[in-house]
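The complex is shown incomplete by one protein chain, all other protein chains being positioned as in the whole.
Order as written gives the chain letters A, B and C; numbering starts at 1 within each chain.
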Amino acid sequence: MIYFQSDYVEGCHPKILEKMAETNFVQTPGYGNDAYCGSAREKIRKACGREDVDVHFLVGGTQTNATVIASILKAHQGVISADTGHIACHETGAIEAAGHKVLTLPSEDGTITGDQVEAYCDAHDACASREHMVQPGMVYISFPTESGTLYSKEQLTSLYASCRKCGLPLYLDGARLGYGLASSRNDLTLPDIARLCDVFYIGGTKCGALFGEAVVIARESLKKDFRYIIKQHGGMLAKGRLLGIQFDVLFEDDLYYKICKNAVDAALRIRCALEEKGIPFYVSSWTNQQFPILSQAQMKYFSEGAAYEIWEPIDEKNTAVRFCTSWATTGENVQAMVELIRNMPL
Amino acid sequence: MIYFQSDYVEGCHPKILEKMAETNFVQTPGYGNDAYCGSAREKIRKACGREDVDVHFLVGGTQTNATVIASILKAHQGVISADTGHIACHETGAIEAAGHKVLTLPSEDGTITGDQVEAYCDAHDACASREHMVQPGMVYISFPTESGTLYSKEQLTSLYASCRKCGLPLYLDGARLGYGLASSRNDLTLPDIARLCDVFYIGGTKCGALFGEAVVIARESLKKDFRYIIKQHGGMLAKGRLLGIQFDVLFEDDLYYKICKNAVDAALRIRCALEEKGIPFYVSSWTNQQFPILSQAQMKYFSEGAAYEIWEPIDEKNTAVRFCTSWATTGENVQAMVELIRNMPL
Amino acid sequence: MIYFQSDYVEGCHPKILEKMAETNFVQTPGYGNDAYCGSAREKIRKACGREDVDVHFLVGGTQTNATVIASILKAHQGVISADTGHIACHETGAIEAAGHKVLTLPSEDGTITGDQVEAYCDAHDACASREHMVQPGMVYISFPTESGTLYSKEQLTSLYASCRKCGLPLYLDGARLGYGLASSRNDLTLPDIARLCDVFYIGGTKCGALFGEAVVIARESLKKDFRYIIKQHGGMLAKGRLLGIQFDVLFEDDLYYKICKNAVDAALRIRCALEEKGIPFYVSSWTNQQFPILSQAQMKYFSEGAAYEIWEPIDEKNTAVRFCTSWATTGENVQAMVELIRNMPL
Partner (left out) sequence: MIYFQSDYVEGCHPKILEKMAETNFVQTPGYGNDAYCGSAREKIRKACGREDVDVHFLVGGTQTNATVIASILKAHQGVISADTGHIACHETGAIEAAGHKVLTLPSEDGTITGDQVEAYCDAHDACASREHMVQPGMVYISFPTESGTLYSKEQLTSLYASCRKCGLPLYLDGARLGYGLASSRNDLTLPDIARLCDVFYIGGTKCGALFGEAVVIARESLKKDFRYIIKQHGGMLAKGRLLGIQFDVLFEDDLYYKICKNAVDAALRIRCALEEKGIPFYVSSWTNQQFPILSQAQMKYFSEGAAYEIWEPIDEKNTAVRFCTSWATTGENVQAMVELIRNMPL
């Protein structure tokens, strides 16, 4: 059985474990104040093309989202998100647990537009009894989205302009950022993202690390006291060095980009094989997640050879499923998968 | 410079890194549903002498405390704690952030008694307007305490009896549990603790792991839906295997106890050397933390050779400081420290 | 100008003010422990046909909803509601502020069905990663709904059966309960409601009182410690007598029903006049709120003689508006309104 059901089925890039082992007995201060974190911060600043951003390391995505959002919103404010956004669906109400409503916008492919944001804010402001409703306080997007889709530079520029116009900080969840940047259809760079968002995070967990997410705060007014919020949300790792070491390795010699490229290439080979068989897709993704729509017979066929995740029932006979590649997906497994697809009964 | 300022200045026991490297490319399901977590759970159940306890793995202590407490309390309830308890002082209000007050009891040495708990509850129940006050909903203790002190079996038995009488679940924070169990003055075993608490956690971060805490839920009524609360608090590690592997290694062949014993032995050698010089102590600790009271000259003397943490100003001239050993403290460093102490000016 | 824009534009039924004036200097204990509250509780129990229900008095609807929901849900649970529910739209996120997500079901007319609830719960339970999602913990409905529609006895019986099957307490928001019970299309009695819900509240603010809502807790397991939650939510009125007096007057000689009947009769006269002119309705309401769809010219016409509330834009030319009657609406004002409608340009 080959596992394609998520992008966290393996450990981490071997260089990370090597560096951990090599530095294991070096004594360092805790909580992210060590030299490895310092070095990783410098590399990330350089990769973002900005010396003035703050960089913080947290452990996981749900924690990072809850921390960033709690640091920005006031008590009466909510966060605008696509209705399929991770914070709206798959974080057990962590945002609400911190007191805030997720204000959802309908989305076909996981992205939202500047026009949608402006319309939402205009409607709120126009309402005579707006104080009876949650005030929009920021905007959350993910890149790639939950469905593997991407914002183009034009789209992100437009969305950010709308956010600025409405006075809403824009936060980009980059759990799979590496896979987005590595896509052949992507025209955004890390410096673009650092310029077109107020806060974002560079995902480590799904992109080669054991765990860890690097929050980049680009807007000056959002920097103050962020470490308090990290600690309050249980995100301040005692042995913060572990986060520093991982990102230091990943941002050495473009390793992060290189290994993510591998995942996307693998995913596109699978996509291609599925297309050749005429399989329809739930959404057109050019990143490491592919969402073919399978019949029950096809699902059964794959379930014996390649593990996937059930995504969404389409109708009584067909279901969208997810095949995920990762930095660790081997050429052998991709080849085996392609064979499986080719031999699939129609 | 030797670092004694905390018990998380090094990485982890080398066997953990070995096992991580060895299993790095094994594909596993996420979120703690892998075989390593399964194996670690089994070993912990065995070590607790109970097959019926639930075992969950979380990343860090603040997160674990917030998760356990949120899973137990109702909206109008608070958690009783010593006024020096970690949740009362050093978690940036994580308990309050989840809506609950920490109800503090005065404590000289970090421990609280069954009598204190009963008196608190009796006073609450006796109050005609008790609904204007936060209702006590559970009791939090740590073992060892923040000051390195211990509950004896008699004390814990008595405290637990009082908790049962008041209908309050008892939760034990075992961030340094290994160092407590390894103390020569300790008469409690892990099965005792599993019998005399409703929930507790076995600390990994400070006791040989890279990170990780193992929550043991002994009381049946507290088990339901705990994983929802873990996820909501950002504590459900995607690559849960990392927690499983670590505890699986630590609970193989009593490694956890053995390495913690080393730390306590080292701490007692330092204690002994300080006593020989006539240095007074803030509190009498028989675990891995030692709290001598130093003059300014003495603090300056040490700050050039052995890093410590400032604990509490005693008066204008003297300060309680903390020297911490850990599973990783080497014999050489202890010997160097003992020499430093012997040569200290009085 | 006549005001029909809400059902709280006047003070209260004169008998309430009389009783307040008459008892003004009687000394009573505070916080709802006075004889007037006692008497009102007895009358409400009698009206519910159950001696075993708990009755509590709170000040307003948002506060009551927040209090009841906080008293029922656990930290990881949310409340199921129609997407148009008051708690989902018009309480500035009070439910989220207490840590809970509102789980919305689509609804055309403001009601939800037992099938919808069961389907939601089944989908949740069937999900392999359900702990990543908010667990449904209770169901919220309103009677009449926000759109003035009603549940029939059959519908409520079916919905409650589904809630029981799913283990979810059913809570009915009766802000306008009197207007629902007084509708000619209603076949539910107060005893029915007390039997087909676990908790509900009898609205006073909109139904003849100055302010005040009477929470009735029918299910034994939901009664404990409710007063703590009231106090925590700022709902425990110091001079609780004011709430007791009001409900005591309203539940004397069926005053509550009689005055609400007046409002519904007035609304139906307005409905009838609008129908005669061929005006379409946003929703068919048989209670005190009417939602005609008006053109811009018609809106302008009315805005000079009869104040209404803008409800929902329908298309570029037409808007649903709300005309509200109340217990205090006079025959003269209804007659004047009917004339206005008759003279309305088409």
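Methods note: a residue touches a chain if its C-beta (ideal position, glycine included) is under 8 Å from a C-beta of that chain, and two chains touch if they have at least 3 such contacts.
What you see is a predicted model, and the numbers here were worked out from it, not measured in a lab.
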| remark: Listed by label, the shown chains touching the absent chain are A, B, C
| Among C:94, C:139, C:196 or C:294, which residue is in contact with the omitted chain in the full complex? | C:94
| Which listed residue (C:3, C:257 or C:281) would be found touching the missing chain in the intact complex? | C:3
| field | Residues from chain C at the interface with the omitted partner, ascending | value | 2-3, 5-6, 8-12, 14, 17, 20-21, 23-30, 59-64, 66-67, 91-94, 97-98, 205-206, 210-211, 228-229, 231-239, 241-242, 328
| message | Need a quick check: the contact residues on chain B for the chain that isn't drawn. | response | 75-76, 78, 89-93, 96-102, 128-129, 131-134, 310
| message | Touching the absent chain: which residues on chain A qualify? | response | 31, 70-71, 74-76, 98-99, 129, 131-132, 135, 225, 227-232, 236
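As a working rule, only the chains that are shown with their structure count from here on.
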| field | Chain of greatest Cα-centre distance to chain C | value | B
| request: Answer with same or different: of all residue numbers used at the interface between chain B and chain C, are over half used by both copies? | output: same
| field | For chain A paired with chain B, centre-to-centre distance based on mean C-alpha positions, whole Å | value | 33
| In whole angstrom, what separates the CA-based centres of chain A and chain C? | 42
| Which chain B residues touch at least two other chains? | 98, 228-229, 231-232, 236
